[in-house]
Structure formats: C-alpha cells, structure tokens
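Heads up, one of the protein chains got dropped from this complex, but the rest are sitting where they should.
Chains: A and B, in written order; residue numbering restarts at 1 for each.
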Amino acid sequence: MTEPILSVTNLTKRFGGFVALDGVDVSLGDKERLGLIGPNGSGKTTLINCISGALYNEQGKVNFEGSDVTGTTASSRAKLGIIRTFQIPRPFRSMTIIENLLIPMEYAASGRMESRNLRDQAMESLEIVGLQDRADENSANLTQIDMRRLELARALSAKPSLLLSDETMAGLSSSEVDEVLDILFALNGRGVAVIMIEHIMRAVMKYSERIVVLDAGKKIADGSPDEIVNNRDVERAYLGE
Amino acid sequence: MKLNKFWFIIAAVFLIGIAFTMVADNEFYFYATYAVMQLMIMGIAWNILGGFTGYVNFGSGGFFAAGAYTTVFLHRAFDAPPLLIAVLVAPMVCGLIGLGVGYFTLRLKGVYFAIATLAVAIILETIVVNWEFVGGAGGYYLLIPENVVFFDSYIEWLFVLILAITLIAIIVSRYLNSSKIGQGLAAIRDDELAAESMGVPTLKLKLISTTVMGGLMGAAGAPFPYFITFVEPVSAFNLLVAVMAIAVPMIGGTASWIGPVIGGLLLGTIQETVTVNISSELNLLIVGVVLVGFISLAPQGITGLYQDFMRKRRKGND
Partner (left out) sequence: MIELFINAVVAGVLLGGFYAAVALGLSIVFGRLDIVNIAHPAFVIIGSYMAFYVNENFGLDPIVTSFLFLPVFFLLGIVMYRFYYVCFERTGQESLSGLAYFFGIMFIIEVLIILVYGVDYRNVQAPYIGHSLWINDWIPLGDFRVSLPYRMLVPFVVAAVVTGGVYLYLSKTYLGRAILAVSQDRVALQLMGANPIKVKQWAFGIAIATAAIAGALLIVIHPVEPSVGRLYIGRVFAIVILGGMGSISGTFFAALMIGIAETLISTFIGPSWAPAAAYGILLVTLAVRPQGLFGRA
C-alpha cells in the first residue's frame, strides 16, 4: 500500500458519559475505496463527523495527506479536499439547486477550480446526478431522493480528494443504486479516495476494496469484502447473537 | 450596466440632497428626513446580521447608543471636537464591540444569540447609567455649534452627514449581499454546519457580519446627540430602537440589500407622518400592527411580494 491519504489513530469521541467511538484506527490508501458498515448507532456517522471536522474529538489523531488536521475547522479540512455528504440531506434551502453547488465552488474548491465559467462547471456536476433540467428550481421543495442527489452533486462540486459518503443511496431503487455506484466508481477513477457508509450490502460489497466494521463504537473488523463476509464477529454484531 | 446604474443613483441622490439644503429652508423637512434615514441605516445594519446571516440581534439599541455615547465621550473629553471625528470613531468603537460580541457569542445559535445580544445591550446601558463622565442616568446636554461652514444651519449639515452615512451603508450592504461573502453568509443562514462542510469559514464570516453590523449601528448613533442635543440612557438604549431595526427589514424584505431601504422609506415616512399629525403613542401602535401584519401575511416583505408578482406575471405571459 502506498503512503496513506488518511490515517485516523486511536480516535475516541464521547457525548457526555456515552462513548460513541472507542479507540478507532482507520487508514485509507491513496485512491482507495473503503466501505464503512455497522449496525444502527454504531458510530459510523460520528466517525465521518470527526474526520470531516464537524465534531472535535478529544482523543486521537486525524492525519490527512501527511499533515495533522486534528482540531482544525471543518471548513479548512474541506479546503484540503475532505468532503462529506450528510445522511439527512442539508441543502441550502433559500437557494436554487445550482446555487447550492456554487457555495463549495466558491469556498471549498476556490483554489482548485478551473478558470471556466462556474455555472458551466456546476451544470456538469448536475448532469452527473441527473438534475441538470432543474438547475434553477428551489432546493427546499425537492423530494428526499432528489435531495440526496443534490447532496452528492454538491459534494462533487467541492472537488474532493477524499469523499465521505454517508448513506447516499438510502431509499433509492435498485437501478438508481447502480447509477450512484457508477458515479462513485467514475469519481474514484479520477483519483478520489472514497469512504462509503451504506446499509445496502450489495452496493458496499461491489464497491469496496476494503471494509471496516464498527460495532458500539469499536472497530471489530477490517479486511477485504470476502474476509468480512466470513467474519464471525461481524455476523454476531449484525445478528445480535 | 446594472453596476453603473446603481452608482449613478447613489451619486444622484447625494447631489439632490445637497441641492435640497440650498433650496429648502423649512427645518422640519430636514428633521423628518434625518429620522427616516437614521431608521433606514439601523434597518440596513440589522439586516446584515439578521437577514443575510440569520442571526437575530435584539441589542441594536445597545450598538446605536454606543455610537451616540462615543460622540458624547469625545465631546466631553476633547472639548467638542468636530462631529466628523465622532462619526469616524464611533463606527470603529461599535465595530469592535460587535467583533467582541460576535467572538463571545459565536457558539450560540438562534435564540440564545438573540438573548445574548439583549444582555450585552443592557450591560452597556448599566455601564453608561453609572458613568458620570458621560452624564450618567441624568443625561448629557450638548450645545450645537453656532457656526457651520457651507450650510445655513446645523440641521442641514446633520442631514447631509446622515445622507452620506446612509449611502455608505447601502453600498456596504449591497457589496456584502452580492459578493462571494454574501453567498457565504446566505449559506450560514440556511445551514451553518453544511456551510462549514462546504468550506465556508463560518466563524470568520460571522465575525465580519457582527463587526459591520456594529459599525453601521454606531454610525447611525454618532450624530444622534447633535440631532436631539440631549442624550440620556433610557431613550438612547430604548428597546424601541431594537424593534424598529427589526421592523424595517421585515417589512421591506430580509433577503436582499434593497429590502431595508424600501422598508426604511416606508416605515419612516409613516412614522413621521403619524407622529406629527396624530400622536406618538399611535405611531408605536402602527409600527406594531404593520410589523405583525407584514410578518404574518407577507413574510418575505415587500421585495418578496414584488417577486411573487413578477413570477405570476411571467407565468401569465407564457
């Protein structure tokens, strides 16, 4: 494995007395596709929050591209290319769909944008998720599914070098799941590392080169999809033996 | 094209204002328009933080009064320096207060922020009440200089001054609204966490917002002691200031820079007319009723109504 793009060491996150993450180590190689799974409430979103800077972790370290980003703001991490989507979509509701994409273009990716017209570049992201015909519609009135599309398009326009995708496919039909998988494969093909949280096993298994399993805040397994499928601990966590 | 039109109007309004001082000599007009413009500045200032950024500020009275009392302090400490100096210093003082308040309360969301600003205003008031140097609870008289260069009377000079401040406030507000900063502020208003995740440096932008808000409020307050010649804490820190500053953009529309300009013109004119012709109590009642009426029936304000109207008309033409 090449020099890791992301390495999380001994990360612990508490909410009051409750330990949501307990000494988690995760590392991610350059251009790697990592699946992150675990039962509900196991701490997947919390881990994403700590990596992206939305939450501060009191213990542990987050290294990105060789530098320590622990304790830096989410916006500065976004500028470095750590971009996340939200499990529950959070569009900028007063803005149109395309205006939603202009925010990350102006901020997160401001130093990395091509000099072409921003709107054209935003349209390209919209085309990828299939929202190109609705660019000027208000984002507040979208259906849940379209909001997920927007969530993904907005993340794409931030020009991530590491995409943290939090259940982008929840609620999508089987063919739509394949579409999103294609988008994420294409993104990865352009050199973007991806951490994918997903409950849809078919998608995770197909997409991931490696899978990390969380249970009650602890990492219980880390390996190739085949290894994970045959792991006794994972089975126990999911079936709640 | 659009840019030029804007600057043309700004310049034209300023020149018309100057011309007005040369032709009109009924002082009432200047007092009335002064009051309207003061209101407009406060609305514009409030809207930068409240409308653009989504942080409701109940403490406008505190910032306004801090501006007024900066003038009083300079008047007392340096033996009545020219008002222009106060008008330059007050925004800096109040901008700094805004920065401090922003920094201190930046972790607070929504209502907590609103209550904290109210708290700041009351603490400032308490300090002024107990500060004998600026007149304490009793207030402070300020003699208006008898000679004014260029103008026929002091109120004309005050009028031109507040006109200039108003135009600057509009320029600043329009810049913040339509620039990259404005987009960032709108993102913060819609969803702060999502904004931060998309690279918007929310802390920095919020501090810019509170600082500019404070500075403009202070600028509105700086000439106030000369306008009424007697300042005392109760009227300077009046909660009414806070209500008016909120009412102006709520009536005009909070999303864009033009909203508080329209709201200020409308509400200010209604107020001056009612106060003069009927009574000042009724004036307050009207402000309350207009405010409640607008926010319940037309929550996007006049600019919102206008946009709806245009949208419908476009639909009709299709």
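By our rule, contacts are C-beta pairs under 8 Å (C-beta built on N, C-alpha and C of every residue); 3 or more make two chains touch, one makes a residue touch a chain.
Everything numeric here is computed off the predicted structure, so don't read it as measured data.
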Chains in view that touch the one left out, judged over the entire complex: B
Full-complex contact with the absent chain, from B:I10, B:A119 or B:I258: B:A119
Among B:I9, B:L84, B:V276 or B:V292, residue touching the chain not depicted: B:V292
Residues belonging to subunit B that touch the chain removed from view: 50, 54, 56, 58, 104-105, 107-108, 110-112, 114-116, 118-120, 122-123, 125-127, 129-130, 137, 239-240, 242-243, 246-247, 250, 254, 281-282, 284-285, 287-289, 291-292, 295-296, 299
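Everything that follows uses one rule, which is that only the chains that are shown with their structure count from here on.
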Centre-of-Cα separation between subunit B and subunit A, whole angstrom: 43
For the subunit B and subunit A complex, residues of the former touching the latter: 180, 183-184, 186-187, 189-191, 193-203, 255
Of all residues in subunit A, those that touch subunit B in their complex: 52-54, 73-76, 78-79, 83-84, 86, 90-95, 99, 102-104, 106-110, 154, 158
